[in-house]
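One protein chain omitted, others in place.
Labels run A, B and C following the written order; every chain starts at residue 1.
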Amino acid sequence: MSRQIDDYVRRTTVGLMSRREFFGRTTALGLSTAMAGTLLATSVKAMGPNKGGVIKAGIQGGESTNSLDPALSASSVPSHNLTAFGDLLVEVSPEGEIVNRLAESVESSADARTWHFRIRKGVEFHNGKTLTPDDVLKTMERHSADDSQSGALGVMRGIESMSADGDIFSVTLSTPNADLVYLMADYHLVIQPGGGFDDPASGIGCGPYVLEFDEPGVRHGFTKFANYWDDGRGHADQIEVVVLNDNTARAAALQSGQVHYINRVDPKVAELLGRAPNINIESISGRGHYVFIMHNDTAPFDNNDLRLALKYAIDREEMVDKILRGYGSVGNDTPINAAYPLYSDDLGQRAYDPEKAKFHYEKSGHDGSPIVLKVSEAAFPGAVDASQLFQQSAERAGIPLQVERVPSDGYWSEVWNKEPFCASYWSGRPVQDQMFSTAYKSDADWNDTRFFRDDFDALLAQAKAELDLAKRKELYRQMSVILRDEGGVIVPMFNDFIDAVSTSLGGWVGDPGGGSMFDGALVKAWLL
Amino acid sequence: MTDTLLEVRNLRIDGTVRPPGERPKDINIVEGVSLTLAPGRVMGLIGESGAGKSTVGLSTLRYGRGGLRLSGEIWLNGRNIQTISPGQLRDLRGREVTYVSQSAAASFNPSIRLMDQVIEATVLHRIMSRSEAQKRAVELFGALSLPEPESIGSRYPHQVSGGQLQRVMTAMALCPKPDLIVFDEPTTALDVTTQIDVLAAIKTAIRHTGVAALYITHDLAVVAQVSDEILVLRHGKMVEHGAVQQIIEAPREEYTRALVSAHSIPHEEQAATDNPILRLEDITASYEGKIQVLTDVTAEIHPGQTLAVVGESGSGKSTLARVVTGLLPPERGRVLFDDQPLPPALADRSLEQLRELQMIYQMADVAMNPRQTVATIIGRPLEMYFGIRGAEKRRRVIELLDQIEMGESFIDRYPAELSGGQKQRVCIARSLAAKPRMIICDEVTSALDPLVANGILKLLLNLQADEGVAYMFITHDLATVEAISDSIAVMYQGRLVRYGPKSEVLTPPFDDYTDLLLSSVPELRLGWLEGVVQNRKMESAGY
Amino acid sequence: MIRLAAQRIALGCLLLVAASVLIFAGTQILPGDVAQSILGRSATPESLASLREELGLNKPAVQRYLDWLLAFLGGDLGTALSNGKDIGESVAGRLGNTLFLAGWAAALSVPLAIFLGLLSVRYQDRTPDRMISGLSLASISLPEFFIGYLLIYFLAVKLQWFPSVATLNADMPLGEKLRTIALPVMVLTMVVLAHMMRMTRAAILNVMQSAYIETAELKGLTPFNVIRKHAFPNAIAPIVNVVMINLAYLVVGVVVVEVIFVYPGMGQYMVDHVSKRDVPVVQACGTIFAAVYIGLNLVADLVSIISNPRLRHPK
Partner (left out) sequence: MTLRRIPISALIGLILTGVAIFVAAFAPFLAPYSPAETVGDVWEPASDQFWLGTDNLGRDLLSRMIYGARITIFIAAAATALSFCVGAVAGFAAAVAGGLTDQAMSRSVDLLMSIPSLIFALVVLSVLPSTVLILILVMAVLDFTRVYRLARAVAVDVNVMDYVEAARLRGERLTWIVFREILPNALSTLVAELGLRFIFMVLFLSSLSFLGLGVQPPESDWGGMVKENKDGIIFGIPAALIPAAAISVLAISVNLVADWILRRTSDLKGGRS
């Protein structure tokens, strides 16, 4: 059997077998997914990456209006660029652990209010300047300024002060946050010389690749940075991001061998594409999830039995099957899944159960008037169809669900967060704390389920300050349980990130943070 | 060499017409035509339009316009050209037989210099080298008494006058030294004074080169001057064939006699009454204030009488009509209708004024809306001016149709379903419907065949007798003038050169222009052309 | 003739200015503003205000237009609001690509169209004519994206002869470039060919009615020479006219093709910036497009003036 596994490992490493397939088979052989993951990872390392060559990626999500300013990066192409020319203080590994990048080490005070990052020495920017903690400080200041347009502005909130002295960069928080280090892994926070105040869009960082040409909306090319500090990255001599927003064009480009991988593969073409002998479909379940949200403070949804009834009345498997066509995983009515650090996999999975649904529905004493679900294609791809499935499965449980379709434009301003029961989408956050505090804390910015629970908030605060991972994990577990059993959110499924990768590319390790190895495939993968 | 150059044996020509949205159907154009022509002889083909003259002429080049189908035998230089290959046919065209068309202006390629077109065939068929051909062309230009024979070849068609073009085209036909030339109404489109020169030029050219010719025309007088024998065609069949003398002096066939005796309409001149219906007071007019086309024209028309305005193209006679109708307000002078000054501009005239002054056009088929039936066309003035509608209107229309000798059966036809003469009659009826006191007739007969034209003229005269309507009759054809006018105005370059009662105007002494004009009108007698040419030579020689 | 030509040119310039005003006005009435659409959902009032200030969006429109016009005439197209790049540079590259594509498409389609036109006149109402007009009818009626994807499927994916994605760049050797744009060129050719061919045919047939064609035939010229020497020269004006219209289309009308083949041309560039309300870019592109269109029509007019012997050789 072990030889069997080794064989799979080898074939997967060199790309003869997709990771999906690999996990399927190894688990079939009785291995735990995690186990198999580490196996694969180690072997990949063992194989050792090939150096040289040119890797090209066909990426959706780029326009001729794109800028190289890290603060403005909001789609795949810009973030590909960031990973190419920039580096972060810390990163979150696919397995959810913190990896030090420009920070050699990270320490925090016992109360998790002050954090110290020891900045790596001898790191050089592409313009020849050497990295100093001051650059880090300036960068963070630029992103946290009040009038900053940075996408990371949100994560910078709650920072009281920052300072740089010696080779230490320190952050002081207004309230304790054990997860700060995760926040610092936000992909916008690329360290720029002088914080990029003078020329934010220069494209100069201390990443593995130097910008060669920048044609927004067309392509971005980079060449290997000779003095790059980390040998574990930047294997190819040159990399190129080709902007291919059109699905068909992307698929065709990969099939005709013009690019080595493409992102955002539409689930329905995934198999078709995978059938090609020289192409693997790489999909990994991320933190993004499709949801139906109920306002806990609005009748009839203020009745937990009704909420439970609806939660039991949805057939998650079917949805993953029909809406995601298998490229996704069932949800458990909590925004947290295995993609999060400190995830506890021992909450029981809630399944479709018409009996229980009927029971709770009757218990709720609802007057039997149709329950209106507002939906639009804008909520998430296939939302309308998903709602129709929901309606049918609910009907089988004797629950009168009425799907009302509303126009796509204005959905986010008029329906979402206003209507008591509608479809929606959450892209997820790097850590549980952030996810909870954005959407489920009583005073959260976007508490779109009107979920006001002091005990929940208390747990959140406690977890924030808890440095003992085991304890935090337990706290998070309790929170998820509360949400699952009493929350207003129905989470039928988590959608996968689907990439299609040429078999000529090696070292592919899916990252729950995002597709294309969290937009880092160009710098992490190599040509076989 | 045989003594017959060309022999046509019972030629038959068929065509196919494709009426819109209908199945195409075959029609016969020419049938049973036979003729023989000896080298150097000239045969005149004469007949009305549609008699198949041109078609027969072109058949000698085995050319059928619009895909006409030729059958029968056409022997040229001893071989039947019906049977030769396309290559041989191309070799025949432009070498053995050449063609001079009615409108040289249209027959020259506007974007190629004349010389290149004149010598094209000659060089193409390797009859001469380019330089020789050019030399010959220049000689021919001279022989055809064209100005600047050396340089005229380097001009473009639009830089040369119509009469000159016609001669250049003759030169083009003569250049490759063909055995036979087909002249297709070469002078019809020209003014009489120009026509005579071209005619003379062509005649001498033919005589000198000794080429044989088919001379196609509808004008007996013209053909009599140039040809040795005449073939009369009608409806695609031969009517009569004989020597010129015999045809014009002793025609056998009824139809031929009619042709010969055309233009003989008895009309007694009437004396001018005291108060004119229309009076033009020293009219001066010009287009966009630039080229002055009318200068100090003063004339008057009396009720129930006809003023003929004669002149060549560009003499300003049509402009005069535009002034009277108000389409072109004059710069100076005024138009009095019934002693009341008419507003110069059309827009300012009252419906009544418009009604009393009607107009008939030269081209009847563009003067009627092709999408309206005869009933609408004639009926419209009735309802406009008199508010007559419905059955009453229809009754009046039928009356009018009877008046123009056409009858009820035509009432629901479209113009396209009428013959040229009938169209013109409908136009007349339309103007009559307004019960006008005066009608302007702009070249109303010049687009028509002689016999048809006569019919129209007679009709107009009868109507004048019945309705007492006055005519302002614009024409370039002096024969017509003599036929119908009471008084005559001769126009030349926008001025009245001679004006007065018919009798005075047409009796000597003449001013130079009128003299030229009158003497240029072809007369139906042998040797007329030579005579005139002779006189002019002598005059120019200063005797 | 010179006067006439001069008039035409003057008119063209006038038209161009008018067009630029129209475009500017149009961009002014676009609802929503740049700042809003740059920042998107994460916009806060402060950041909006600061960005607007920074972009100078709070000057009066007329002044902005004049400033812009002067700069434009001075060859300075300004900088894109959305990514602060110099429009001149970006446009230069994009325009270059567009012209490159249009140029080759024209080089292929124009001669082909005229040849086919002549051919179908020569064999009027016979099999070749019928076939040609049938095919042209079909190609007129096919949506261009349809042709495009079919070509991609067969020539790029199945046979792998040509790349499906036409991302062109300056440092390619010419051969490589041609291979890259092969598919878009084919599509464009198909799209414009039919129209030009039909017009050529119509124009020549129209001339073939004239009497001097008969004269030429009666001189014993071969049918093809009749067309070549006598018909074609007099049909040039209308033919040039339709050619110009199609060239204009090749330059300004190819957004769809650009999308399909991801070709870095002007259209795509402009569309992106429209969605971002990037006024300066939209103005620049719009004006350039208008200039191309007006320019080409001007050429057509001038040709028809020049090719007219009456005007070339006055009496």
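As a working rule, a contact is a pair of C-beta atoms (placed from the backbone, for glycine too) under 8 Å apart; a residue touches a chain by one contact, two chains touch by 3 or more.
Since the structure is predicted, the reported quantities are computational estimates derived from the model, not experimental observations.
Enquirer: Counting contacts across the entire complex, name the shown chains the missing chain touches.
Expert: By the stated touch criterion, the chain not on view contacts A, B, C.
Enquirer: Which is it among A:272, A:351 or A:469 that touches the chain not included here?
Expert: Considering the complete complex, A:272 is the one touching the chain left out.
Enquirer: Looking at B:368, B:388, B:406 or B:505, which residue reaches the missing chain?
Expert: B:368
Enquirer: Quick one: which of B:113, B:177, B:380 or B:536 touches the chain that's been left out?
Expert: For the chain that is not drawn, the touching residue is B:380.
Enquirer: Could you tell me which of C:115, C:146 or C:161 touches the chain that is not displayed?
Expert: Residue touching the absent chain, from the options given: C:146.
Enquirer: Which of these touches the unseen chain: C:4, C:69 or C:274?
Expert: Checking each option in C:4, C:69 or C:274, the one touching the absent chain turns out to be C:274.
Enquirer: In the whole complex, what residues of chain C lie against the chain that is missing from view?
Expert: Contacting residues on chain C, toward the hidden partner: 15-16, 18-19, 22-23, 26, 30-32, 137-138, 140-146, 149-150, 152-153, 157, 164, 248, 252-253, 255-256, 259, 267, 270-271, 274-275, 282, 285-286, 289-290, 293-294, 297.
Enquirer: Can you list where chain A touches the absent chain?
Expert: Touch set of chain A with respect to the missing chain: 247-248, 251-252, 255, 266, 268-269, 272-273, 325, 377, 382, 384-385, 388, 408-409.
Enquirer: I need the residue numbers on chain B that touch the omitted chain, in ascending order.
Expert: 18-23, 325-327, 346, 349, 351, 354-355, 358-359, 361, 363, 365-372, 380-381, 384, 416, 430, 434
We take it that only the chains that are shown with their structure count from here on.
Enquirer: What whole-Å value do you get for the distance between chain B and chain C if each is reduced to the mean of its CA atoms?
Expert: 50
Enquirer: Using CA atom averages as chain centres, what separation in Å is found between chain A and chain B?
Expert: Computed value for the inter-centroid distance: 92 Å.
Enquirer: Distance-wise, how many Å sit between the C-alpha centres of chain A and chain C, to the nearest whole number?
Expert: Result: the chain centres lie 44 Å from each other.
Enquirer: In their shared complex, at which residues does chain C touch chain B?
Expert: 210-212, 214-222, 229-230, 233-234, 307, 309-310, 313, 315
Enquirer: Which residues, counting only chain C, touch chain A once they are in their complex?
Expert: By the definition above, chain C touches chain A via 38-42, 46-47, 50-51, 80, 82-85, 90, 93, 149, 152, 156-157, 160, 163-165, 167, 169, 259-262, 264, 268-269, 272-273, 275-276, 278.
Enquirer: Which residues of chain B touch chain C in their complex?
Expert: 58, 61, 63, 65, 89-95, 98-99, 101, 103, 106-112, 117, 120-121, 124-125, 155-156, 158-159
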